[in-house]
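This view holds just a subset of the chains, kept in their places.
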Amino acid sequence: MTTLPPLLELRNISYSSPGQSSPLLEGVNFILREGRIGLIGPNGSGKTTLFQIIMGLLKADAGEILLQGKVMEQEKDFRKLRRKLGFLFQDSDDQLFSPTVLEDVAFGPLNLGASPEEAQKISISTLEHLGLKGFEERITHRLSGGEKKLVALATILSMQPKLLLLDEPSNNLDPTTRERLIKILRGLDQAHIIISHDLDFLASTCTQLYAIQDRQLVRCEDKQVHSHEHIHPYGDKPHQHGT
Amino acid sequence: MHISEGVLTAPVLIGGAALTAAGTAVGLKKLDYDRIMTVSLLSAAFFVASLIHVPVGPGSVHLLLGGLLGLILGWGAFPAIVVALLLQAVFFQYGGMVVLGVNGLNIAGPAVLCGLVLARWLKGSRKERMAAGFLAGFCSMFLSALLMAGALFLSDQGFLRAAGLLLASHLPVMFIEGVITMFVVGFLARVQPEILSLDT
Amino acid sequence: MIEEPFAEGNTLFHRRDTRVKLIAAAAITLVLALTSSFLVASTGCILTGMLLALSRPTPSLLLRRIGSVNLFTLFLWLTLPLTYGGDKIVSFFFLDISLDGLRTAALITLKTNGILFCFLALLATSTVANLGHGLEKLGMPRKLAFLLLFSYRQLFVIHQEYQRLQRAARLRGFAPSNSLHTYRTYSYLFGMTLVKSWNRAERVHQAMILRGFNGRLIPLNQPQPCREDYLFLIGMLLISLLLAGIPFF
């Protein structure tokens, strides 16, 4: 077997926000073959922007995006790309737009050409897989924050993507839902890239870490257990680390 | 601003329904699927406006802001308003299915008209913009009240004086609508001009 | 908060297919809306009242709904007897009271309430989501149906956004009065809500595009009406025929 081209490749991507003088990203290079990647970086450093560029929602000023070795150029190419990449938004309310859970989860498969019956079947099994059995007819806006997040994940997984881009998935989740999400992510077959400020969350879901530093995407050294001391007042109270 | 069910006669109901259907059809035709989300959200915002009560004299009235929607969406305001009225009908049961046609025409018609006529003033000076805002709010409400009075009168001549009373009682509300629409237009022009199709 | 309190429950009415309920409601309201006969209006009011009772609404909520809808009829009761004119006029102290006006007000009150009861029993027992799908199946233009369903979904988000802003204003000492400051504040609160809605629309649209949306909305299969639904429909149509036929007996 010859070596396959990487699933996703970024070559020299540069981007400036409209109205901003200095570029946000400059000459970003990245190759993803498989794996579970964490992405960190300060607020406003362009993490979300990078995801939007990959998905073709924003157009890079320069550079190329390659999906399985093919350069994505036009909207048509990106339409193909979007079948293979799933993007979980930071705010689930932006991602859920159908009245009921089942309709929302089936929206993707229907657009990809599945018949209503197939779409329904896929959706139900996706929901089941995420432990959301019985949620089919629930009204999406009445779900709790954590449930919304899981349903949003279901709407993406029902399209059977090869790679997941998750934007701060653990934000605003209570510890139980957070644990559940970690378990779910660990159990998925897909590759994923996770943006998060929560290092403990990344530690339990990723094997590699990248950071946006000086407008570049840099690989952090591999997982290394480090131990350090720090000083806490109130250290007697149970507490949790991680952003 | 709603006529409740059971007041109007068949010809008026049918006439209103036909005109509303036509207006909605034109609006839908001009609305492509790329804009459907924007119109949906504005329609929802229009619904929310009807839950906002502002004080007028000793009492309070709820906002309508049809003129504002007309300025923003043009013909697209027609289906947006009809949808919002339909939502009100099912949530609150005032002005339900049978009078939807007449109510839709009464509110969406003037809103679209004012929007189409006044939108060009938005691009002018600050004063012109404020005038456009005020007039859109005031005139669309005035025309709506006039149409409502007309629908009552056409149904039953005996309603003449009651309809006149209704029209007169809406005058302060029209004024408030005008003022609020003016301020909202000013707000949008400063904060996010593209909503009013202005350059940043 | 916007709620659909009547849609919760599990009576005969809640279980019916929405399309069936929509047709039934249309038939009954049409008859009631167009009649000018007292007998039809009062029989209709009684029958729909019975239907409503069968759907077991929460009494306190029900009274509030009936009250708010009857504000308009109250206006008619207050104005029509004095302004309607017509032949039969009785003088009561210094007031001229038109009997025709009273009669019209009474008739409208009966019709309005009959239709309201019918609505509450048949339509308020479905969620808006289901009604939207029902309307679409019954031939409402697809774009309009989706407009309805999407704005329904976002309504709650937008209303909450508005309420949070309003709360912020209240915490900063804002107390509504008849002043320009008040009207300006309401404009800002609503203007900010509009701005947020506008920006949210863009993000939601992106979410649609990401899920393969290319300008065509494909509906998911909805459950089909069953035999009970058809029987129910026949029953309801019979009621409306009966009402329509009363004047001819």
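Which chain is which? They are A, B and C, in the order written, and residues in each are numbered from 1.
As a working rule, contacts are C-beta pairs under 8 Å (C-beta built on N, C-alpha and C of every residue); 3 or more make two chains touch, one makes a residue touch a chain.
In this text, all values refer to a predicted model and were calculated from it rather than measured experimentally.
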Checklist entry - Each kind of chain is drawn once; how many of each are in the full complex? => result A x2, B x1, C x1
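Simple rule for what comes next: only the chains that are shown with their structure count from here on.
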Next on the checklist: Distance between subunit A and subunit B based on Cα centroids, please, to the nearest Å.
Outcome noted: 42
Checklist entry - Whole-Å distance, subunit B centre to subunit C centre, using C-alpha means? => result 18
Checklist entry - Considering subunit C alone, which of its residues make contact with at least two other chains? => result 128, 150, 152, 154, 200, 204, 208, 213, 216
Next on the checklist: I need the residues of subunit B touching at least two other chains; which ones are they?
Outcome noted: 37
Item to check | Residues of subunit C that touch subunit A when the two form their complex | outcome: 127-129, 132, 149-150, 152-154, 156-157, 200, 203-204, 206-214, 216, 218-221
Checklist outcome for this item: The subunit C residues in contact with subunit B across the complex are 2, 4, 25-26, 29-30, 32-34, 41, 65, 68-69, 72-73, 75-76, 79-80, 83-86, 98, 100-101, 104, 107-108, 110-112, 114-116, 119-120, 123-124, 128, 131, 141, 143-144, 146-148, 150-152, 154-155, 158-159, 162, 176-178, 180, 182-184, 186-195, 197-202, 204-205, 208, 213, 215-217
Next on the checklist: Quick check: in the complex, which residue numbers of subunit B touch subunit C?
Outcome noted: 2-10, 13, 24-25, 28, 31-34, 36-45, 47-49, 51-52, 54-57, 60, 63, 65, 79-80, 82-84, 86-87, 90-94, 96-99, 156, 158-162, 165-166, 176, 179-180, 182-184, 186-188, 191-192, 195
